[in-house]
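Apart from one protein chain that is not included, each protein chain of the complex appears where it belongs.
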Amino acid sequence: MTPAIEVGVIGATGMVGQQFLRLLEGHPQFRPVWLAASERSEGRLYREAATWRLGGEPPSITEGARIEACTPGRGPRLVFSALDAAAADDLEPAFAAAGHLVVSNARSFRLMDDVPLLIPEINPDHLALIEVQRRARSWTGAIVTNPNCSTVVLAMALAPLRPFGIKAVLTTTLQAVSGAGYPGVPSFDIVGNVIPGIGGGEEEKIESEANKILGALADGRVTPHAAVVSAHTNRVPVIDGHTLTVSVSLDAATSVEEVVRAMRGWRGRPQELGLHSAPSAPLEVLDQPFRPQPRLDADRGRGMTVSIGRVRPCPVLGTKFVALGHNTVRGAAGAAILNAELMLAEGWLESR
Amino acid sequence: MTPAIEVGVIGATGMVGQQFLRLLEGHPQFRPVWLAASERSEGRLYREAATWRLGGEPPSITEGARIEACTPGRGPRLVFSALDAAAADDLEPAFAAAGHLVVSNARSFRLMDDVPLLIPEINPDHLALIEVQRRARSWTGAIVTNPNCSTVVLAMALAPLRPFGIKAVLTTTLQAVSGAGYPGVPSFDIVGNVIPGIGGGEEEKIESEANKILGALADGRVTPHAAVVSAHTNRVPVIDGHTLTVSVSLDAATSVEEVVRAMRGWRGRPQELGLHSAPSAPLEVLDQPFRPQPRLDADRGRGMTVSIGRVRPCPVLGTKFVALGHNTVRGAAGAAILNAELMLAEGWLESR
Amino acid sequence: MTPAIEVGVIGATGMVGQQFLRLLEGHPQFRPVWLAASERSEGRLYREAATWRLGGEPPSITEGARIEACTPGRGPRLVFSALDAAAADDLEPAFAAAGHLVVSNARSFRLMDDVPLLIPEINPDHLALIEVQRRARSWTGAIVTNPNCSTVVLAMALAPLRPFGIKAVLTTTLQAVSGAGYPGVPSFDIVGNVIPGIGGGEEEKIESEANKILGALADGRVTPHAAVVSAHTNRVPVIDGHTLTVSVSLDAATSVEEVVRAMRGWRGRPQELGLHSAPSAPLEVLDQPFRPQPRLDADRGRGMTVSIGRVRPCPVLGTKFVALGHNTVRGAAGAAILNAELMLAEGWLESR
Partner (left out) sequence: MTPAIEVGVIGATGMVGQQFLRLLEGHPQFRPVWLAASERSEGRLYREAATWRLGGEPPSITEGARIEACTPGRGPRLVFSALDAAAADDLEPAFAAAGHLVVSNARSFRLMDDVPLLIPEINPDHLALIEVQRRARSWTGAIVTNPNCSTVVLAMALAPLRPFGIKAVLTTTLQAVSGAGYPGVPSFDIVGNVIPGIGGGEEEKIESEANKILGALADGRVTPHAAVVSAHTNRVPVIDGHTLTVSVSLDAATSVEEVVRAMRGWRGRPQELGLHSAPSAPLEVLDQPFRPQPRLDADRGRGMTVSIGRVRPCPVLGTKFVALGHNTVRGAAGAAILNAELMLAEGWLESR
């Protein structure tokens, strides 16, 4: 059966664009029909213009496909954006103004007051910002974003702890090289090495985005969660999978068992609705020592599960653990697709 | 000129033993003359019994040398111990009882009340515990230890901050594979991967050893420093050099500039005495972003300098930075040799 | 539907054993019911005795399973052997004598005159050696082997070139660390490094096994192919996938196009019979430059396809190319399972 809803991908030739196409292959609801990229590729065959970098064969949707210009107003109503921030700054609003629903992985609009920064398990209600956005900007379309690839892991690990009162969070990231895009990190810098610090304000993004996601929507405005967040970021020679060590201070004295129980029991709207890309449980708490590990665990739940391990008391902040997520699936293209699935289920894709 | 003082190395064939021999090659004061190892190697040529794993040629002292049995009472008065903890448990006290000065890298006795856990720049006065030890145990020799390879980096980074009052420390380590000895970590586990957690109580060692080192000696007893320390340990695919992200809470509001100034200005007894293995400054604070990195910075000061970078405010604990040290030099054999150099300079090697 | 044929795995806890269990999960014909290992694990729960090292969840067949002693005569008639050579030397003949069909990955009996060394696409007729073997050894069972993990890649790449007359072959291997088992290669030796030479007579194995596989069976005896083979082996820091550069001298002047056509058109009995583990084509010739690569291509055909690339003239031997195969699937457990599927299809699993 042919999936009913036609979708486009803008920035379709880059790494995140390729992840979109790979994840949309065989999707039951979305059918990619429009692959757009920068003007200099327009009209070329996708398979000639783009080197497929993800292993195996390129998805069948790329066969014979030609690259379209990234022109607002053309292409399907629903477009996934794999643009980098520089391109997204101008193009995404233009697409939204032209009536497109832009489900974006770019960082450009994540922190705008009227743009949903969505993790469907955590803040599905923030989709209501679309109405605010449309009123404020006179758009018929909209922009919906997913968080930075490190933030998503942190926010999901923290979400079930909200009932205990999250006061402070200190995290150190060990980030995979695929998170830097392509060509990304030169191998001379990272083979047998570790690089402290990620460019582009990564630490600030983690520190601010997490609070917006965990925040409460009321009267058309998100009040950010009030946790103090501090991040140490690092690049490590890993292909896929961001590992975070996390120490967290909770309002109430909370035992390791309570934390584990809250994480294991946590479910959200995607699980309730049985969304196609939703893992059966958003978090998996591993009992084995020395886990989670990126090579062994990043693919859990087809890359949509965040794995937790080593939950134990932290002498300084109270509780500590390790969290791991697949940075180009749950942290990028998979996140956006889950966002679109939620939008579909909740009626946001219907004509205005 | 032949160095005057004959020394032995017990556990001379393993990785740390090899580091001892490499660092003692050409040492101006110590001349290794006695290479001891487990009984099953006794009498064999060193170069046949041990595969040299450190690159380049094995040091000249191994040429023609035969392995001796690890028998207390034989060999020189000063012995460096590269034994693993299981062997050290019994052998080191036996050597000390037989009159040897055992300068040990093993963890067995580090936390004993009457055993110096020494970083010559920080607590040279703790050597006075030797007297306590001798009285308590009726030894004519002694055991002097250096800290765990992660602790030494942390303790050195913290030492110049003592005047500001260190209340709490949260650290995440990214540890090199050489820290696990040989054969150590299987490559199947770590190539393109990260392993959270280090076995053998590594986190507890970091949390307790640092306070002992930073503690004050009075009346023959060390009162540990009272900082609360929490560690997240991880193994990364790096050969040499442990990287630590560190967040620290200080009593007084302290600016980044004050922290950097204190680190840069810090000198200790080894610098004062001009000890052979002492770097000109124990800490080097790098201004470049994305530094220190193990491959570029672990060898600073011939592996004896701890490099610091990215000093900046921490929203949660006040100050944060990255610290890096060479785990098999400053964190093992080089540490022990510097300990012996201090003992020599301060008169502890003279006959009883 | 429950698969009809019960099978056992001996050596079930090691790396190859785990690959067997992973690949048998959901197999349409074989149902693993008997997991045997060394005596000291007997009676223990599989999940407690063995650390699962292959990523994701251990297969359901391990749930609640207890480890059996490796006792000939017990367990199903068909057993897959993941034993190491030392254990296989004695145990495999004992199992065969006790009536078991031992489909083995061990090297112990590969070069015995009366033991099939099988690649089902190449020499399915060699299964007839089972009769010779039974007569010679008075066994009611049998031993059937698959080749070494490098040889299988080489032999498959060469098989379609037999019509051109293979005179000489020079290959250099770049072998993944999983080929060394577990714990295998110490990470200290291989991170950021390359090791020339693989222990255990790897080069000799490649040089002799390939000719046996490509040889012709007549009158109950295999006449080895007469190609002169020379191998340079190397270990590289790759998890899965052995890469081989191959230069080959053919009797007739043969163009690159003819070689590629022969490789692309090659099919064997497994494809004819539609065996479950058989890839649709045993070889895939990639047109892209810089391919095949282990990380991108080892999983083709669920690890059962050998990928070829860079076919071009060799100034010295005539033709050169790159070949890549998954060393623990097509080069170990997957190879043995395909062997058993062939045996089933050809009637060798029926009661004597």
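A, B and C are the chain letters, set down in written order, and residue numbers restart from 1 in every chain.
One rule holds for everything that comes next: a contact is a pair of C-beta atoms (placed from the backbone, for glycine too) under 8 Å apart; a residue touches a chain by one contact, two chains touch by 3 or more.
Worth saying up front: this structure is predicted, and the values here are computed from it rather than measured.
Colleague: So which of A:26, A:43, A:165 or A:186 would be touching the chain we can't see?
Modeller: Considering the complete complex, A:186 is the one touching the chain left out.
Colleague: Kindly state which of the options A:238, A:259 or A:317 is in contact with the chain not pictured.
Modeller: Touching the chain that is not displayed is residue A:238.
Colleague: Which of C:38, C:71, C:140 or C:172 touches the chain that is not shown?
Modeller: That would be C:172, which touches the missing chain.
Colleague: List the chain A residues touching the unshown chain?
Modeller: Where chain A meets the chain not shown: residues 15, 53, 177-178, 180, 182-192, 237-239.
Colleague: Determine and list the chain C residues touching the chain excluded from the picture.
Modeller: Residues of chain C in contact with the hidden chain: 168-170, 172, 174, 189, 192-197, 199, 207, 228-230, 232, 234, 236-239, 243, 245, 247, 289-296, 309-310, 314-317, 320, 322.
Colleague: Spell out the interface residues on chain B facing the chain that's missing from view.
Modeller: Counting over the whole complex, chain B touches the hidden chain at residues 51, 53-56, 191-192, 239, 288, 295-297, 299-300.
The rule we apply is simple: only the chains that are shown with their structure count from here on.
Colleague: What's the call on chain B versus chain C, same or different interface residues, using the half cut on shared numbers?
Modeller: Mostly the same residues.
Colleague: If I superpose the C-alpha trace of chain A onto chain C, what rotation angle comes out, expressed in steps of 5 degrees from 0 to 180?
Modeller: An angle of 180 degrees brings one copy onto the other.
Colleague: Determine the centre-to-centre distance between chain B and chain C, using the mean Cα coordinates as centres, and give it in whole Å.
Modeller: Centres of chain B and chain C (C-alpha means) sit 47 Å apart.
Colleague: By residue number and range, which residues of chain A touch two or more other chains?
Modeller: Within chain A, residues 192, 239, 295-296 contact more than one other chain.
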